[in-house]
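Here's the structure, in structure tokens; my notes come after.
Only one protein chain is missing; all other protein chains are in place.
Letters A, B, C and D mark the chains as written, and numbering starts fresh at 1 in each.
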Amino acid sequence: MAGSDTPLLTCAQVSRHFGSLAAVDGVSLQVMPGEVLGIGGPNGAGKTTFFDVVTGITAPSGGRIRFDGHDITTWGADRICHAGVARTFQLNAAFDHLTVQENVQVAAQFGRTARRFPGLWLSDTTKTAVQEALEFVGLGAKRQMIARDLPVLDRKLLMIAGAMATNPRMIFLDEPVGGLNTDEIDHIQALVRKMQARGITIVLIEHVMRFLLSLSSRVIIMHHGQVIFEGRPDQVAEDQTVVETYLGKGAAGRLKSHFSEADHV
Amino acid sequence: MDILIAIITTGLTNGALYALATIGLSLVWGSMGMLNMAHGALLALGGYAVFSVATTLGLPVWLAVLAAAGAGALAGVILYICVVRSLIRTAGKNFETSVMIATVGISISLQNALLQVYGGQPLKQPFGVSGAFRIGDSVVPWLNVVIILVSVVVMLGLALLISRTRMGRAIRATAQNREAALLMGVAVERTYLQVLALSGAVAGICGVLVSSVTQLSPTLGADPMLKAFIMCVVAGLGNLPGAVAAAFGLAMIEAGVQFGMGARWGFPVLLMLVIAILIWRPNGLFGRAQIRRM
Amino acid sequence: MSDTTQTLPKAGKTLSGGRIDLLIAALLLAMAIAAPFVIESRYMMGQLILGLFWASVAVQWNLLFGYAGVFSLGQMAVFAVGGYATAMLAYYLDLNIFLAIAAGAVIATVFSALVGLACLRLQGVYVALLTYAIAQVIYLLIVTDTNCFEMVGTTCRQFTGGATGFARFGDFGMRAILKGDWIKGNYAIVLGCFVLSMLVSWIILHGPMGLAFKALRDNQAYAVARGINRFHTQLLVFGLSAFFTGMTGGLYATHFQAIGPGIFSISSLLFILAIAVVGGVGTFWGPVVGTIVLMVADELMREVGSFRSIGLGLIIAFAVVALPRGLVGRFSDIFHKHKS
Amino acid sequence: ADAEPIPIGAALPMSGTAAADGIEFKNGLDLAIEEINAVGGILGRPLELHIEDTAEMGADVVSQAMQRLIDRYGTPVIVNGYNYGTNMVEMDVAADSDVIFIHYNTLISHNNKFKEDPDRYYGSFQGDPPEYYYGPGLLSYLNGLIDSGQWEPANRKIALVASSVEYSIVIANAVREFADQYGWEISLYETVQFPTNQWGPTLAKIRQDEPAVIAVTHFLPQDLAAFMTQFIPQPTNSLVYMQYGPSLPAFKEIGGESVKGVVYSTVVGCLPDDFSEGFRTAYREKFGPTAAYLTGSQTYDGLWKWALSAAIAGGAGEPYDGDQARAVSASMNRLIYRGVNGICRFDPEGQSAYTFPAQTPDASLGMPHQFLQHQDLTQDPVLVAPPAYAKGSFILPPWMS
Partner (left out) sequence: MSETKGTSLELEGIHAGYDGPDVLHGITLTVPQGQIVTVVGPNGHGKSTLLRTISGLTARRAGRIRLGGQDLTGLRPERIAALGLAHVPQGDLLFPEMTVYENLQMGAYLSRDPQQFAALLEDVYALLPRLKERHGQIASSLSGGERRMVGIGRGLMAGARVLMIDEPSLGLAPLVIEQIYEVIGTLREQGRTILLVEENPARVAHLSDVMHLLDDGRLTWSGAPAELLEREELLETYLGG
């Protein structure tokens, strides 16, 4: 997609082993600025682990990762966050006992730049960033609620708000619509588009194919820790291995008809 | 040689006592997330139960030991009914600290109740084995052998119970996820009750063994309880075999250090070892890092 | 209310929370200032001072555990380090007592930060054991220290004070100024320091630092992923809570003109924990309320003679069972039910 | 009889590790008060006891306990047993409130503190000699045994075993300090945990060392009994000397046969003579056959001596009445009192009781440092020194050659 031709993120032969299991097994890929990259693949294919490695949650067992000209392979998660990479989590992580607002304040205060000393009060930048992020996802009215009590959708939105509050250049979304209904999926989809419009580079994992394929400019399918497919969204359902290992006949059929309809329109 | 035997005898005896105290504590901790601070007081209770039954009622000593186990179990049941049951329901995420402090309270009361009833002067524990046998020049008292044997038997029994039986599985499941255990049909409350009763019984027996060496005083459980806490954690929480191994291993080292460097250094060196172990292995010697995926 | 951690849902909390805290603080402070004018008994004044000491230590422990989720059992060791450092500086170097207290606080801070480093990779009860083991090692090395460092009259004394500890290294000088009312002078000093520590704690807990502590407690990996540096924050938590704990230790040593290894004892540690739990872990006023309740209970129990300990134990157990979230937690529950 | 009672205070460890002794100290006071009241009290006013529990006995707890006795009950006198870990802050409480304070902490720090400001601490008395005199006391006793031909040591080595509390360590240090002077060598100095019951490693070291004397200054009777039961199966040719614990009934009860031959000493304790017979009988009758009158006798004597002094001074006075307190203090210093523990005469230098014979050669002017030996287990231990009080003589313990 648009932007420049130097990739924002480059992964070279990245792997992550757990004992004898290679959860991520020599993944190489590049993400261009402004791109939306979709990742799919069977359960346990290593998608989340790949995210974990890139964002510094776990250390890679091998390979190199470069972001924006820096080698971030050995950086910790906090440093990577400060560098401009944010993410959301599959299992809806939150600071359960803090309010919605405090959840976002943490991200805004600590996620933008490295601070040796947290400071005695919230900076003005933080306050505006919190305000903006909450408005961005539409949680403004629930700012005083305790995160633990939020329903699924709001927890997902809260994570997105937190990610946005760190002022990221690149964002990783892990199953942002799992467990949501059609309407809610559309809501998230609109948010992703808004992020894209702000020039944020996006990588997302999703099993809900309609969502994944309609947003992504490029799709990767992983299996057993490796990339088994890379291409345009409309090619996914055509790939024999992908259908066999991941989509199944039914879903593949529905997708094909979806894309052919789209072609006709 | 002589010295080696002295060290081994002390190490094994202390190890057996530590281990027995440890499994009682670890059982409850591992399965309920409850640090039972009254465990030491239950030890004392067991010791005094034997005294009362054997001396006052004049029953034979082996029966008195059963009485100690019974008294411990009963105390466990009462502890469950009066304190733990309601805290599990109401304390939520505060459970661990709340129950710890509540049992501190119980422990203070129980210890001082023993003081009021039996007085503060140390009493002779009627359970005892006299005599000794010789290995070369050195002498090993039979009492130490009995202590080691009894605690090994009790530990083996408990280990089998936990690892091999349905009850054991229920205990482990309850420990890891209460709601899930309920859904699987585990009678969680009964499991808790069983665990506390079991641990109380073990504490009772342990108290008898401990007091056969230290004699009876209301505070006799304090030291074993402290050691048990250390062993329990350093082994990795809830890991029973690990705790037993740690108990024996550390007791041996302690005895060795006491001889080699002087008695003054025994416990401090043991603690420094514990510190080093924890820094090196943050989840204890045999513990597994808890994985928290997000 | 102030206990942002585990209670209350909804409603403009931060605003009214601050105001309620202010109200409570003003009320307590007024009472505390009035006390020496009303109370004649030296014993009662002594108990008030003791209460301030315990409350202060419990407040700082609560900062560690209730807010940052660090289950430290080294609190009394930090307290003791502060007290010992004060005593030793005044004793060996003849340092002015107030300077010694300040230096003691700093030394306690450094000590605690080192402990925090040792605990960096540990969680929950493993932290508890590590901190406890460190405390216990220090205690044991002090009490079993028998090497003569210098001779005092006919007896030898150890560098660490050994099993005896230190005494008569200086006092606040109030006996010289106020004569019979010296204890009121001591009270004023201790109260002043306590108010200062509460104020600083409040500011910390309600600012970004408190936020970072609570975030790390709730979900460590997530907090790091949102940019919080575990290392710095851990040092901060341990250091900050230690500064005032150490300072209290120094004040304690000076007030009683003695500090000995007994202060490491597990029973005083457990008393501190009981204070925090009964008052309400993770609530700002919990430790203060807990101190008042337990000290009053203890006072009443003195009337039952030899059953005192039994009674106190039962009171603690009962309080915890009846109010599993502590007194303050319970109050704020009720308060919020009424509001909603 | 309807005169207003005089409140008597006592801050004692009634719970916790030292509760056993705390209870005996209280018994001693109870008995003394009963007797004093039976003869009409002090100038017609009966005595009434008030106790404060000091549990684990820190400086803070003890000084607050004493302050409470003073403020709440107006006690002109506080008679304590021992509280350890207080650094003698009690003396400041007494001084600040002008009350008489008698205690049995058995600490040289009492004397040192008193010397700092005798005028301020005029009301503080240590009812027994400081632990410091255990050192010269023991060493001169040992040399006496050798000189009189009752014992021929194989060498001149002493193994010292202390436990990690102030009291035990100060005694051990005192022995260490004077050893040279008396011609002894400390070949082993072990500090064990408090409490301790597995003596294996320590005994192994002792066996390697084979000293002529094993001096254990740890004092819990059950631990000392354990020491003996673990020592006896494989003894060394050493005299075993212990501290305090062997005087308690529990020592013999628990240790059985193996304690036979153990020598111990105490600078304060009820003498086994005819004079104290009445006290001993009364004590056992009132508090049961296992009650440790040796402990209770201390506060018992202390209170009696104070009562007599107060009566001489014209009344007990009350807190914050410095003049009367000084009068009582003066008569306490004046009065040489023969109690069930022997002579109590205060040393003006430190206001502790004089010890005999280390401090004064005159048996009528100092409290005897008693050496006792468990000989026939069916009988009470035998007082073997000082000669002026002795009831029998030292016999070689069964394990020695």
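Heads up, the rule we're going with is that contacts are C-beta pairs under 8 Å (C-beta built on N, C-alpha and C of every residue); 3 or more make two chains touch, one makes a residue touch a chain.
Keep in mind that what you see is a predicted model, and the values were worked out from it rather than measured.
Under the touch definition stated at the start, the shown chains contacted by the missing one in the entire complex are A, B.
In the complete assembly, the contact with the undisplayed chain comes from A:T48, out of A:T48, A:T88 or A:T166. Note that of A:E35, A:D78 or A:D154, the residue touching the chain absent from this view is A:D154. Checked against the full complex, the one of B:K93, B:R169 or B:R281 touching the unshown chain is B:R169. Here one chain is not drawn; of A:T182, A:S214, A:T241 or A:S260, the residue touching it is A:T182. Considering B:I81, B:L156 or B:A180, the position touching the chain not shown turns out to be B:A180 (whole complex). With the whole complex as reference, residues 18, 41-44, 47-49, 90-91, 150-154, 175, 178-186, 207, 209, 245-251 of chain A touch the missing chain.
Not every partner is drawn; the one left out touches chain B at residues 166, 169-170, 172-173, 176-177, 179-189, 288, 290-293.
Here is the rule we use: only the chains that are shown with their structure count from here on.
Annotation for chain A: residues touching 2 or more other chains are 57, 89, 93. For chain D, residues touching at least two other chains, in rising order: 15-16, 164, 191, 193. Those residues of chain A that touch chain C in the complex are listed here as 55-57, 76-78, 81-82, 87, 89, 93-99, 102, 105-107, 109-112, 114-122, 126, 144-146, 149, 162, 166.
Across the complex, chain C is touched by residues 35, 37, 82-83, 86-87, 90-95, 97-113, 116, 226, 229-230, 233-234, 237, 264, 267-268, 271-272, 274-275, 278-279, 282-284, 290, 292, 294 of chain B.
Interface of chain D with chain C (complex): residues 14-16, 51-53, 55-60, 63-64, 67-68, 70-72, 85-89, 92, 96-97, 108-109, 112-113, 115-116, 132, 162, 164-166, 168-170, 172-174, 177, 189, 191, 193-194.
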